[in-house]
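Working notes for the structure below.
With one protein chain withheld, the remaining protein chains of the complex are depicted in position.
Which chain is which? They are A and B, in the order written, and residues in each are numbered from 1.
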Amino acid sequence: MNISILRRIGVLFLIAGIFFSWSCSKAGDSNVIKIGVIGPMQYSQGKGHWNGAELAMEEINSSGGIKVGNEMKKIELIKADSNEIASITDAANAMERLITQEKVNFVIGGFRTEAVLAMQDIAMDAKTIFISVGPASAELNKRVKEDYDRYEYFFRGSPLNSSYLVKNSFIHLGYIAAVLKKTLNLPAIKVAVVAEKVQWVEPVIAAAKSTIPAMGMELAGIWQPSQTASDVTAELSAIQRSGAHIIFTVFSSSVGVTFVRQAGELKIPALMTGINVEAARFDFWETTEGKCEYVITSANYLENITINETSKKFIDAYRKKYGEMPSYTAFTHSAISNLLRTAIEKAGTLDADALIPILENLKVETSSGTYKVDENHDSIWGPGYSIIMAGQWQDGSFKGIWPNNWKASDNAPAISYEGVAPVKFPPWMIEAYQ
Amino acid sequence: MVVDIIISTLINGSIYSILAIGFSLVFGVARIINIAHTAFYMLAAFCIYAGTNSFGLHPVLAMGAAIIFVTILGLASYKLIIEKIRVHPAATIIATIALAMIFQEIMILNFGAEFLSVPVLVEGFTVVFGVKITYQQVFTFIFMVILLISVWFLLMKTKLGLAIRATAQDRETANLMGMNESMIALVTIGISVGFAGFAGAIVIPLTVIHPHMWLSPLIIMMAVVVLGGLGSIKGSIIGAFIMGLTEAIIVFLLPMGSFLKGSVALTILIIVLIIKPEGLFGVSIEGE
Partner (left out) sequence: MSILVYLRRLFVTIKEEIIILPTKVITILFILFLLVLPVILPDSYLMRVLILAAIFAMLTASWDFLSGFAGQLNFGHALFFGVGAYSSALFNLLLKIPPAGSIPLSGLVAVLAGLIIGFPCLRLKGIYLALTTIAFPIILTGVVNALPGITGGELGLSGLDKLTGSRIGDYYIVTLLMLGSCTVMYKLTQSNVGIIFHAIREDEVSLKVSGINTTKYKLLAFCLSGLFAGIAGGVYAHFMRIAGPSTLSVSTSFTIIIYAVFGGVCTIYGSVAAVYILFPLMEVFQLLPQFRTLFFAAIVLIILLYMPSGFIQWIIDKIEKTCSRCGHKNHALRKICRFCERPFKYY
């Protein structure tokens, strides 16, 4: 009896060992371009990463592949679940596996900055090109600036870095304040700032303190709930007490949903604008039971706005295949079919060192505007490049409301994207101020 | 400001106390630390979501179904798992952690790790002393008062309540006096999990549902229970309102620091424990 147990245990270990070594050693195939897609695959962000990349792969492979020198190479995608929301260790291991076991040529994806910082180091050690699609922190590109020789393999894909996001959302704020002032005949606009407590928000708070008075508005107060707060009614009644007309939000996690939901339930007479990552999702109407009506947030993809042909084609193809609007992490599609494809075809090689100068000088249309990087490999914001639109939830659909006759400076040409809608105000707000 | 703080305290305190009473009751009677307590709260929320979205039930019906389902699941997990190891407190804690993780993973597999929501029972809000409160919050508070009264009635006026109190005081003697200790434990588990499900059912329309939503109330709930004293229902209620008050004061007096409310609440807990190691109203469990 004891011998059999010993044997069984032995066999068990043997099987585990074989399984492990099998999963460790997979032969590389040089006839394809291997692209690792890394992200939290059980979450919507990871699904966006994967769907975008999958769409790009299907489009490219059905047209024969990417031309590398004289041969056409097809794309093979390797999915890596980084589990980064729960564990940084797992994320780093997933990156290592992509690079050393799967021997991918490129990696795209990433979401949580703490994890991407760890993944970045691994990709740089292996001198593999890593295009981030997900984290907004500027920290990632600061490293390129500080140690170019090591971090030159890193590029920011999407979204724009957080300082641009903030700058852009202050422009949204200015636009909305102007419309609000005109529509409701208000003498002065009061703005309440509500930001979740995370590190990238710190500069936003600092900027809000100086920018909002400089824009001719009054700062009614600053509130910082935690990222996972499940009750913000206390904050909301304090905000209402402060008499704010506009609530400038900076949310990237679940508190964004809770805040909108409870504000809608309490009919707080103020308009929300700013950054609320969850609110830019196509299913936010259902998530908030319709309480998100009139909420404004920064957005990358909008149904009613056409940025350019690439974007229109991408959104149409994505909606046809997956039946929903793409999330911002679906920029993996552009990272493959616009950035990497153009660069590889130009270079005629998959060699990272040959591709870097090309990527650095690349100026290409992508699904979120014209993409170009600065000397830190950070994507450039501004008129003529990528800008961030603002969308408002109106009657169940997320409509683009900005840029609408936007002038970057006094003599710059006014920019309006095709299909932009006017801003609407909640009736209880009109009632409260008339 | 003062009115704001009072109302916020009452509402949050009532939610915490519903959770804490259940947790404390099980500890008092059966000496089980049920980490999965708030996981049942999360399960109830998902049940309501599935009930209203997939089966098209009326929210009230879905609530009822959710509470019953969660209670049955709680009893089953007690019978199948916890009962076998409840003599070892550490093993019980670990088993309930594992149980909570299993529930969380099954919910992720079924519903994905997305943010979901369910409709409120009654839309809208009312104004009390110049402070806006949603009807759902008013409901929460009323339900909590009803629940408290019924718990008090159950414990003080019924035979079962007498048995529960006796078991909580001295398990061995209660057993010797002919009370079916394991039956009482089972009933208590049922009541406790039912409370967790109930709390989930009335709180969830105001917030978002996601599979990790059990962690943050768990921490606050445990802080409440330890602060009030393990096993003491009076302590749990008072602890819950102390925590609610602390949080409200921080939000209103220190708006920039409202993210700190969890940390400050836990710091108060530790200070109280250093001064009074068994909590405010705790029963001493030494010598068991």
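In the analysis below, a contact is a pair of C-beta atoms (placed from the backbone, for glycine too) under 8 Å apart; a residue touches a chain by one contact, two chains touch by 3 or more.
Predicted model only: the values in this text are computed from it and were never measured.
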* Which residue of B:Leu109, B:Leu154, B:Leu176 or B:Leu253 touches the chain not shown here -> B:Leu109
* Listed residues B:Val3, B:Ala98 or B:Val122, member touching the removed chain -> B:Ala98
* **Residue touching the undisplayed chain, where the options are B:Leu57, B:Leu162 or B:Leu260** => B:Leu260
* Among A:Glu59, A:Glu96 or A:Glu360, which residue is in contact with the omitted chain in the full complex? -> A:Glu96
* Sort through A:Asn31, A:Ser87 or A:Ser210 and give me the one touching the missing partner chain. => A:Ser87
* Structure fact -> Residues of chain A touching the missing chain are 2-3, 5-6, 9, 16, 19-20, 23-25, 41-42, 80-81, 83, 86-89, 92-94, 96-97, 100-101, 113-114, 117-118, 121, 137, 139, 143, 197-200, 202
* To do: Name, in rising order, the residues on chain B that touch the hidden chain in the full complex.
  => 27, 33, 81, 84-85, 88-91, 93-95, 97-99, 101-102, 104-106, 108-109, 215, 219, 222-223, 225-226, 230, 257, 259-260, 262-264, 266-267, 269-270, 273-274, 277-279, 282, 285-286
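By definition in this document, only the chains that are shown with their structure count from here on.
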* Structure fact -> In the complex, chain A touches chain B at residues 40, 42-44, 85, 196-197, 221-231, 233-238, 240-241, 254, 257-258, 261-262, 265-268, 278, 283, 286-289
* Which residues of chain B touch chain A in the complex? -> 1, 4, 8, 11-12, 15, 108, 112-120, 123-125, 131-134, 136-137, 203, 206-208, 210, 213, 216-217, 247-248, 251-252, 255-259, 261-262
